[in-house]
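Remarks on the structure that follows.
All protein chains but one are shown at their positions in the complex.
In this document, chain identifiers A and B correspond to the written order of the chains, with residue numbering beginning at 1 in each.
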Amino acid sequence: MFLIECPWCGPRDETEFSYGGEAHIARPVGGGHDMTNAEWGHYVFHRTNPKGLHRERWVHSHGCRRWFNVVRDTVSHEFLLIYKPGEKPDLPALPKSPEPPDGPGR
Amino acid sequence: MAEPRRLSSLADEPAHVAAVEAGIVMRQAPLHAMVTLRGNAGDPVFLSGVREITGCDIPTDPCRAAMTTDHAVLWMGPDEWLVVAPPEAGTDLRQRLRDRLGDDRTAVVDVGDALAIISVGGPRARDLLAKGCTLDLHPRTFRPGHCANTLLAKAQVTLHQVDAAPTFSVFVSRSFAVYLWRWMLDAGLEYGVQVLQD
Partner (left out) sequence: MSRQSFRLEGGGRIDRARALGFTFNGKRYQGYAGDTLASALLANGVHLVGRSFKYHRPRGILTAGVEEPNALVQLETGAHSQPNIRATQIELYDGLTATSINAWPNVKWDLMAVNNRLGRLLPAGFYYKTFMWPRSWWMTYEKAIRRAAGLGRAPEAADPDRYERQNIHCDVLVVGGGPAGLATALAAGRTGARVVLVDQLPELGGSLLDESAGTGEAWRQSAVAELAAMDEVTCLTRTVVTGYFDHNFLIACESVTDHLGHTGAQPHLPRLKLWRIRAGQVVLATGAFERAIGFKGNDLPGVMLAGAIGTYHARYAVTPGREAVFFTNNDTAYAPAMAMAAGGARVKVADVRTEPGAVADRARAVGIEVLPGHAVVSAAGHRKVRGVMVASLGAEGQVGDPRYLRCDLVGMSGGWSPAVHLFSQSGGKLAWRAADACFIPGVPAQTTRVVGRANGTIGLSALMAEAHAAGADAAKDAGFSGSGDAPTLESDQPEQAPLQPFWSVPAKPKSERKHFVDFQNDVTVGDVRLANREGYRSVEHLKRYTTLGMGTDQGKLGNVPGLALLAEMQGVTVPEVGTTTFRAPFTPLNFGAMAGRDVGEFMDPARRTPMHDLHDEAGAVFEDVGQWKRPFYYPQPGEGKDEAVNRECRAVRNAVGMLDATTLGKIDLQGPDVPALLNRIYTNAWSKLEVGRSRYGLMLGEDGMVIDDGVTSRLGENHFLMTTTTGNAARILGWLEEWLQTEWPELKVYANSVTEQYAVAVIAGPKARDLLGEVTDLDLSADEFPFMSWREGTVAGIPARVFRISFSGELSYEINVPANHGAALWGALMETGEKHGITPYGTEAMHVLRAEKGYIIVGQDTDGTVTPLDLGMDWIVSKNKDFLGKRSLTREDTARTDRKQLVGLLTDDPQAVLPEGGQVVEELQDRPPMTMIGHVTSSYYSANLGRSIALALIKDGRQRMGDTLHIPQPLGGPTLSATVTETVFIDPDGSRLNG
């Protein structure tokens, strides 16, 4: 059972939170209408799923209802870094997000 | 036509008094006027407006509550507060805040009917809460004037420590109130529960 440091409320039990998947996957500008199917599919469906450091989103759903970002080690479950949306801390070197099959996304 | 009756969600819950000497005192708090207030804590107009209506300095530190004799303002999130006022404030509370704060940068929402308040105190109150709440309620980390949105048993609640006795106010959505009341009575069996009637 994780103890997660909400950037606002402080350390709380995992049961108060919901997991929000991989972080920093921006919605394509304009809704992706000029993207190929493969590019759009990559945005909607593809995730890195690394063993090791992972940037991910959590929301304090039973607390202050705020979303935030973390860097978590998926092996040790250590939360290395926790930051608010919009904050851009120096992130540790992380595995790169794989590129879509037919070229970079926009 | 029958006179419309205003009923709290716990109106018909019977009182239980345990045989053991009571380590817990529980009470259904009377109806209150309550609003959820959304706004920008960095906006001096917003802060002074709330102070004017409630008499409270809006708490900008997370998980803190401000109290006067008849008003309380609880931090619910970085842009969200719960304002608690005497029942006679009624819908007037929302209207006065709305008129003072405007509707383009703030939101004021009535929740007086949505929430029930259970007061729980006594020497074993922390032990009772610890049976269903993962918060660290030790006096070193949770004190009078602290509040928290959290889970108690399987209900989402706002916990507000009112005094050092300790006494806590438990704010819970009305549909969960009967469940939570009974759960708390049952959790208190070990310590003995006295139910106070207003």
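Basically, a residue touches a chain if its C-beta (ideal position, glycine included) is under 8 Å from a C-beta of that chain, and two chains touch if they have at least 3 such contacts.
Keep in mind that this is a model prediction, so the values were computed, not measured.
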Exercise. Which of B:51, B:100 or B:182 touches the chain that is not shown?
Worked result: B:182
Seminar exercise, completed: Among B:31, B:53, B:118 or B:147, contact with the omitted chain is made only by B:31
Problem set entry | Hidden-chain contact residue, picked from the options B:50, B:66, B:120 or B:153 | B:153
Exercise. Given the full complex, what residues of chain A touch the hidden partner chain?
Worked result: 1-3, 13, 18, 20, 26-28, 30-33, 35, 37, 40-41, 43-45, 57, 59, 61, 65-67, 76-77, 85-86
Seminar exercise, completed: Contacts from chain B to the absent chain lie at residues 1-9, 12, 18-20, 31, 36, 38, 79, 91, 103-107, 109-115, 127, 130-131, 133-134, 136, 138, 140-141, 153-155, 173-176, 178-180, 182-183, 186-187, 189-190, 192
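Convention: only the chains that are shown with their structure count from here on.
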Exercise. Distance-wise, how many Å sit between the C-alpha centres of chain A and chain B, to the nearest whole number?
Worked result: 33
Exercise. Residues of chain B touching chain A in their complex?
Worked result: 62-63, 76-78, 80, 134-135, 148-151, 156
Seminar exercise, completed: As the complex stands, chain A meets chain B at residues 8-10, 12-13, 15-16, 62-66
